[in-house]
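With one protein chain held back, the other chains of the complex are shown just where they sit.
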Amino acid sequence: MKKILIATTALVATAGFASAEVAISGAAKMGLQYNSEGATKTQVLSSATLVVDMSGETDGGLTFGANMNIIIADNGSVANDDTTVYISGAFGKLSMGAVAEADEVAGLADIGWDGLDVDDVAEAFVGDELGDIDYFEELSIGGHNVNYTYTSGALTFSVSAAMPTGHGADNQDDYAVGVKYTFGDAYVGLGYGDHSYSATYSNSDVEKESAKVTSLFAGGTFGAIKVAAMYSDLSYKYSYYDDSEDLTSKYSASGKAYGVNVAYKMDALTLSMGAAQAKLDGAKQTSFGVGAAYDLGGGATLKGGIASIKDQFDDENAYAEKETRADFGISFSF
Amino acid sequence: MKKILIATTALVATAGFASAEVAISGAAKMGLQYNSEGATKTQVLSSATLVVDMSGETDGGLTFGANMNIIIADNGSVANDDTTVYISGAFGKLSMGAVAEADEVAGLADIGWDGLDVDDVAEAFVGDELGDIDYFEELSIGGHNVNYTYTSGALTFSVSAAMPTGHGADNQDDYAVGVKYTFGDAYVGLGYGDHSYSATYSNSDVEKESAKVTSLFAGGTFGAIKVAAMYSDLSYKYSYYDDSEDLTSKYSASGKAYGVNVAYKMDALTLSMGAAQAKLDGAKQTSFGVGAAYDLGGGATLKGGIASIKDQFDDENAYAEKETRADFGISFSF
Partner (left out) sequence: MKKILIATTALVATAGFASAEVAISGAAKMGLQYNSEGATKTQVLSSATLVVDMSGETDGGLTFGANMNIIIADNGSVANDDTTVYISGAFGKLSMGAVAEADEVAGLADIGWDGLDVDDVAEAFVGDELGDIDYFEELSIGGHNVNYTYTSGALTFSVSAAMPTGHGADNQDDYAVGVKYTFGDAYVGLGYGDHSYSATYSNSDVEKESAKVTSLFAGGTFGAIKVAAMYSDLSYKYSYYDDSEDLTSKYSASGKAYGVNVAYKMDALTLSMGAAQAKLDGAKQTSFGVGAAYDLGGGATLKGGIASIKDQFDDENAYAEKETRADFGISFSF
């Protein structure tokens, strides 16, 4: 939250150079996590993150930078927790790396300390969360790595895509667009994500699969209350052309997901509530949770939450069909 | 050793926030390591470590922080060399991550430059060193990850445990307590570690295993001489109940380990000597080594040592039964 500014390069910069700087800050957390369906119900979690913010400006007024988050959780290995590089100017902002998916215009906040994934149910079909569902045949939806965002007054327009980072074969197309309109402390947004797979095999068979998602977002801060809501609609299509039999099999399905998050702030204390539901091809997922956060000052916040999650999607988290989750801990920012 | 303080957040801190800061420092080393039993007897070693110390204070006077050590050895991969998160106040200090095991009240210093593991023989049964011995059936002793320490005057009391970091099955119990009394520049300490495994299998068989270790510590600095000694006693029990035959087989063993380290400081030069012995169920381990360190100033220290180690425990380091080890190098702190 708070950034530690390292002395700028003024001392060593050669003449004619604009200032470029590296700012170091950090975050840490320690606490407990509970899951009613775990063989071991209660576990501990601790982590520390080194945050590196690099920024500069060209002679022509373009700003650029990079943000690295280097995390060590439970005294384990050194890991990357999102790294982004960007350049920005009158033309907008172009980012690469751990960019936001443009259709996730305004995701919901999670409930709890480290997070109980209450928001994941509402967000099941938007952004890279769609990739967590094992429902698809060949679609392998990962995070986007290129984002272009243009802001004009109250309107923000974004487009993002997953572009190949190697020269190997690539049968996936994965992009999204989003627009957000801000008025006062409130906003509305519209997102669209398009994910498709298409391959012609050596035996001349053709396989096609697509998931298209339209999403709506609204929210705002009204006095002590902060509200955010979202709705999304998934349209899924699959076809397989068998060349030897000259036959095409088709299949389609649809899904809907929606959710809300409300937070109420009283001085140092913030209470929050989240609820969501998602349906896909007969399966249903629901979540409900409440949480509290107490600001101890100096960058320390005590947080906790409890939630009930019903998960019928066959997703990568392999949750039990219905489970109670809770967490409690303290988060630090340096 | 010396810490580089980065400018505090004063410049950007919002009003009412106490100061939180990130301090960056570092360490590095380069030198040679010798082992009489190696196919290649002499090897090189170099490493660099980035040390990140984050600290802050709540409005109510609690202090908190995190310490990350990011090491790269022999130009290899980026690794974590101990990361800890803590919060501290009148109630004591609670740490998570790479915490000290409470029963290792005062371990011995090692001999040599990068270290020849002379102290490991004396420490064989305390802290997480016990996990290096392959003697046990099911016990899998790792480092503790939660430590609570309370200091009142000359008395320091600690308790630590290995708590689960996942929701999977956990048949291990692993905790320790320690107490240390300091008078002048000297100390005495008492530690107790309890490690147990207990499982009831699907065929109703029951397996139980435990290792209990009591340890004593004493040491101090007397003029130019620094002395540290320790003794530990291991009591091991194993039982297996075979349900189909309604029969329980039992087994027990005991171990003893002790050692001493003496250092003599003459201006920039420090000479040191270490000796230790450990016995477990008929097997014996001994170590003896001498070392020297010369402080070059500015954070650079020249160090070296030579040791003779006899290792009859079947431990994870897979040492030869008797080997001569030596190392020589320079250590830097920034």
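Per-chain numbering from 1; labels A and B assigned in written order.
Rule of thumb we're sticking to: contacts are C-beta pairs under 8 Å (C-beta built on N, C-alpha and C of every residue); 3 or more make two chains touch, one makes a residue touch a chain.
Bear in mind that the values here come from a model prediction, so they are computed numbers and not experimental data.
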{"item": "Chain not shown: contacting residue from B:Ser47, B:Asn69 or B:Gln172", "value": "B:Ser47"}
{"item": "Option touching the unshown chain, where A:Val85, A:Ala106, A:Val262 or A:Ala283 are the choices", "value": "A:Val85"}
{"item": "Residue in contact with the excluded chain [from A:Ile24, A:Ala73 or A:Ala263]", "value": "A:Ile24"}
{"item": "Contact partner of the left-out chain, one of A:Met30, A:Val44 or A:Ala98", "value": "A:Ala98"}
{"item": "For chain A, the residues touching the chain missing from this view", "value": "6-9, 11-14, 16-22, 24, 52, 54-60, 62, 64-68, 70, 78-80, 82-87, 94, 96-98, 143, 145-146, 163-170"}
{"item": "Absent-chain interface as seen on chain B, which is shown", "value": "2-7, 24-26, 28-30, 35, 37-48, 50, 70, 72, 74-78, 296-300, 330, 332-334"}
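Simple rule for what comes next: only the chains that are shown with their structure count from here on.
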{"item": "Rotation angle (°) superposing Cα atoms of chain A on chain B, nearest 5", "value": "120"}
{"item": "Approximate Å spacing (C-alpha centroids) for the pair chain A, chain B", "value": "39"}
